[in-house]
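For this view, one protein chain was removed and the others were kept in their places.
Labels run A, B and C following the written order; every chain starts at residue 1.
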Amino acid sequence: MSFSVADVRKDFPIFERTIRDGKRLVYLDSGATSQKPWVVINAESAFYSKHNAAVHRGAHQLAEEATDAYEGARAIVAEFLGAKDNEIIFTKNATESLNLVAYAMGNAEAGNRFALSASDSIVVTEMEHHANLIPWQQLAKRTGAQLKWFKVNEDSRLDLSNIEQVITANTKIVAITHQSNVLGTIIPLEAIIKRAHDVGAVVVLDACQSVPHMSVNVTELDVDFLAFSGHKAVGPTGVGVLWGKSELLRELPPFLTGGSMVRAVTMESATWADAPQKFEAGVPNMAQAVGLGAALKYLSNIGMDAIAQHERSLTGYALEKLLKIPGLRLVGPQDNVARGAALSFTINDIHPHDVGQYVDSQGIAVRTGHHCAWPLAKVMNIPATTRASFYLYNDEHDVDALVEALLGAQKYFGKS
Amino acid sequence: MSFSVADVRKDFPIFERTIRDGKRLVYLDSGATSQKPWVVINAESAFYSKHNAAVHRGAHQLAEEATDAYEGARAIVAEFLGAKDNEIIFTKNATESLNLVAYAMGNAEAGNRFALSASDSIVVTEMEHHANLIPWQQLAKRTGAQLKWFKVNEDSRLDLSNIEQVITANTKIVAITHQSNVLGTIIPLEAIIKRAHDVGAVVVLDACQSVPHMSVNVTELDVDFLAFSGHKAVGPTGVGVLWGKSELLRELPPFLTGGSMVRAVTMESATWADAPQKFEAGVPNMAQAVGLGAALKYLSNIGMDAIAQHERSLTGYALEKLLKIPGLRLVGPQDNVARGAALSFTINDIHPHDVGQYVDSQGIAVRTGHHCAWPLAKVMNIPATTRASFYLYNDEHDVDALVEALLGAQKYFGKS
Amino acid sequence: MELDSLYQEVILDHYKHPQHKGLRSGYSAQVHHVNPSCGDEITLNLTVSDGFISSISWDGQGCSISQASVSILGDLLTGKTFSQAEVVVNSFSELMASKGTTSGDPEILEDAVAFAGVSKFPGRVKCALLGWMAFKDAAIQSQGESK
Partner (left out) sequence: MELDSLYQEVILDHYKHPQHKGLRSGYSAQVHHVNPSCGDEITLNLTVSDGFISSISWDGQGCSISQASVSILGDLLTGKTFSQAEVVVNSFSELMASKGTTSGDPEILEDAVAFAGVSKFPGRVKCALLGWMAFKDAAIQSQGESK
């Protein structure tokens, strides 16, 4: 139940390079995108160089092999999530996955369970990433439905005290993040899911920051839709996943229309194939899906519990070290309880852009800004933060390097 | 102005493998998807192994390098099409590009030049691929606009005799293919574009089958939007392009919403960044865009005119050989005028699936079916055809192998 | 030659001389199925009397595999009860899902074991199943009505 970070780092070619004139790469920006192991890079290359053809379409050997590879990847994703194969839809990223659900619901006609009207409401939270906020704002605008939200507490947790007022009999959709990409806060889902299901609403989970970092089983969780991005889970860019319960995917109208998603077509109208094909129009991102399969296999081989455990202990270490820096304000849960390995902070009044630039000069990659969660920044009254986020290839040396660089930044900008 | 096919084939690793027990691969399915040269595969791998980071977001060296690579790819695409950089939008495939335009227009509110009402019409043709038909059917359905279309002639050309009745003062959109993926017919665009612009309509060009095969310059053509897929142009899967005139992109509402496409966001609403960012929500398909850049550079180095010339002469050779086969009926223009290198046909009453299977057993990859243009198949009164499509890596040996295999199929199924 | 494991003699025979083709009237159920990936279509009429499948007839267009498959289906299932037919249908479906790992039970499938080779060609399994899926639907319809 544990692994060697040194061995893991050997699997990732990017750690063979150096940064800013020979410095060791300390990559603390996995919350934005993760690095990729050779097995993933090679899986994509092998698809192109050996089996490339359009899936589901040709009656030739390459097309058969490509289809096997692509559908094999779907089976891997399904197993990883504890889902059925035909519940897995490949998208280009989590943003598309979430837009897919929102637009498809918007396409529902009267009588369809997803059809929304002015008397319905959609519930989100103040800590959503823009990708799980704006699509719902737009859906609300198009349908007249009301957008409501849970607020964030002083202690960076969701305020669920008014759950009965927020999720009501009129609520049709509860769209919620599993883990905040800014605060690191992990959301306790049980009460929210129970309340949503009690009133007949569906729960859409933005699992971008959870699926790569811990074991997530959709059947145990009992959510209704779940979205994540391959590129944050050591997978390729250009591939995301939408999972949905099969009985819901059956009723959900399609989103993108075109080839391979139809049953029959005339000049005037079309009917739809079954899921998942109904939601995968056009020639898919085949090599990327295959790469994502390789990525999830890689993660499974190491073990999601071992990865979660590793990140937890690294977060504990980082919290201890960071909170000792005078002038550092941690934005997010101060303890190592129900939180992931994303640590946002400010230092004195040094602008995060300047902090980021300084630590970059030391070979350390962090992220600065509002992290695509602008409303949260306003709630916290901080226009921007610096965020360090950890993954399986990080260790205590990386934390030490960060702490040293932050002290250096204080000196450089005259704050110590 | 010419190149060696033997040299080109060495650039594509897939030709090092064999098919069905040691047979030489004869790949005649580039109309569905093309093969990839090493330079493209390596460009993707190099991005992952050396420069991978989220673009536009981080203040660190990797993020800078990734942004340079991604924006550099955009500039390559722009130059390839004769467009401006900020007119190039990366999508996941042409299907998404076309859906983007259709959905975004559907998002236009009264007063916006793209807002459609029941008095407006949208014009397509009978030879559209589903990807350039169903999105418009759906847009028409959502807005009440009327869907109209040009018919296909006996000689597999568009019937433009009634152009004044099809494109009228009420027409807002003319969505048309540049080259039919089934018939090979190249559409004469000038009269259509002129008529469309005279009545104030925008022209959306499905250039999936033209951009990979000939020089296409959007400024010279004077269309308004253009879509193509990377994977058909020796590029990676998972990346497509939408080009649009900048003044139109300015007015077009966004489609996918989320991170990186906003100007400002509150819990209630959001405002949008300028194009192209406005249309690229979420972490983009960075490695794939970079791969597409490498692909278009590869094609440019060989020369689009040389490629078109090569395909033309190969098509001439193939037409001559195929039309000599007794029982073969070519579906599409019978001469080598204004046609591309996609040849669809039937043989006796052998079902295309059986033809495809037989030629596959000889190592030859062709495509069979309705080729995602079902209405066209009905017009031509042929449920399915066999299609051979050529590209820069095909030569006369490939044509000879096909002809021999077709004669073999006739024998096998008792038709000769 | 691998191709011959797909196109067994029996299959090509049924393709060239399809049985039960041409729709008969007086049916208990009629269904129309389409294979969207290739456009193949089939209409199948099913007549039931006294709990027995007394007639299966069909028309449509498709490849040798789909035509031969429904032709053999007609031979196999005519005269059977629904529960007897179900055994055959299930056995055939299993064979099609086997990816070439089994050769099929000749006691149950008789001539239809010729389709064992099809299961090695994933692109063709849908062709072989087209008529069988149509039959399944027709059986449900006609049983629904007789209740």
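In the analysis below, a residue touches a chain if its C-beta (ideal position, glycine included) is under 8 Å from a C-beta of that chain, and two chains touch if they have at least 3 such contacts.
This structure is a prediction, so every number in the text was calculated from the model and none was measured.
Looking at the complex as a whole, the chain kept out of the display touches A, B. Among A:G230, A:G293 or A:G369, only A:G369 touches the chain left out of the display. Only one residue from B:V8, B:L28, B:A46 or B:A63 touches the chain missing from this view: B:A63.
Considering the complete assembly, chain A touches the hidden chain via residues 20-21, 351-354, 357-358, 361, 368-370, 374, 377, 383-384, 412-414. For chain B, the list of residues touching the undisplayed chain reads 56-59, 63-64, 67-68, 260, 262-264, 273.
Note that in this section only the chains that are shown with their structure count from here on.
Taking the mean Cα position of each chain as its centre, C sits at the greatest distance from chain A. Chain geometry summary: the mean Cα position of chain A and that of chain C are 46 Å apart. Measuring from the averaged C-alpha position of chain B to that of chain C gives a distance of 38 Å.
For this pair, chain A with chain B, the centres built from the Cα atoms lie 31 Å apart. Under the contact definition stated at the top, the residues of chain A that touch 2 or more other chains are 57-59, 63, 262, 264.
Residue positions of chain C with contacts to 2 or more other chains are 37, 121, 124.
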